[in-house]
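The complex appears here without one of its protein chains, the remainder shown in place.
So, chain A:
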Amino acid sequence: MSWMQLSPEEWTAVHLSLKVSTWAMVVSLPIGIAVALLLARGKFWGKSVLNGIVHLPLILPPVVTGYLLLLTFGRRGPVGAFLAENFGIVFSFRWTGAALACGVMGFPLMVRAIRLSIEAVDRKLEAAAGTLGANPAWVFFTVTLPLILPGVIAGMILSFAKAMGEFGATITFVSNIPGETQTLPSAIYTFTQVPGGDVGALRLTIVSIIISMTALVASEAMSRRLGKRLDIE
């Protein structure tokens, strides 16, 4: 099985992909919950516009999304320049940019899953918590959040899986720099472009399948345990 031995470069790609996907998932989670709440519960002007913007990465070609990110978050983009000057946060050609691209691409999937679970929450339970003295923040953290946890976990897994597979937007926005922005899909793509790279591509493909399956199984197990605990009638 010596052919399964990953080379140091391949390990770097695997490690980078996990880091990028985890960051993309963790950072987009609070924003995802907030946006899902707004879309599920909010009544405000421009709600359908917000809904459209959130879903844009799902319908646009990934390359277009990547290019838009480059225009906005690149060194000379309005947001990118502002963040670089004031906070020292740089996205272009860094792993942080890869995480941003992955987070944006997975965002609609995450929001969708969380939004559906929020819409399924019985608001009468929240009203009951209010009459028991809980202010809206307490109601959210003690009643709403525990009840939507299965949806939140599903959203996190979807976002993570999307990030692990993201290719088009990432390569357009931050290119394909080994050790910095070369995630698993970019590495596989690179292998297929060089003679004799088949074995490397296959190895990374297998690693990719294992990671995705593990995430899926873990999420299934977690929802089952939660379901048992929640015991919703």
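Going forward, a contact is a pair of C-beta atoms (placed from the backbone, for glycine too) under 8 Å apart; a residue touches a chain by one contact, two chains touch by 3 or more; residues count from 1.
The working rule: contacts and distances are computed from a predicted model.
Asker: Among "Tripartite tricarboxylate transporter TctB family protein", "Formate dehydrogenase iron-sulfur subunit", "Molybdate transport system ATP-binding protein" or "Glycosyltransferase family 2 protein", go ahead and choose the protein name stored in UniProt for the chain not displayed.
Answerer: "Molybdate transport system ATP-binding protein"
Asker: Given the contact definition stated above, which residue among A:Leu29, A:Ile89, A:Ala134 or A:Leu202 touches the chain not shown here?
Answerer: A:Ala134
Asker: Touching the absent chain in the whole complex: find that residue among A:Ala84, A:Val143, A:Ile188 or A:Leu204.
Answerer: Looking across A:Ala84, A:Val143, A:Ile188 or A:Leu204, the contact with the absent chain belongs to A:Val143.
Asker: When the complex is taken as a whole, what residues of chain A touch the one chain not shown?
Answerer: Touch set of chain A with respect to the missing chain: 122, 124-125, 127-136, 138, 142-143, 146-147, 229-233.
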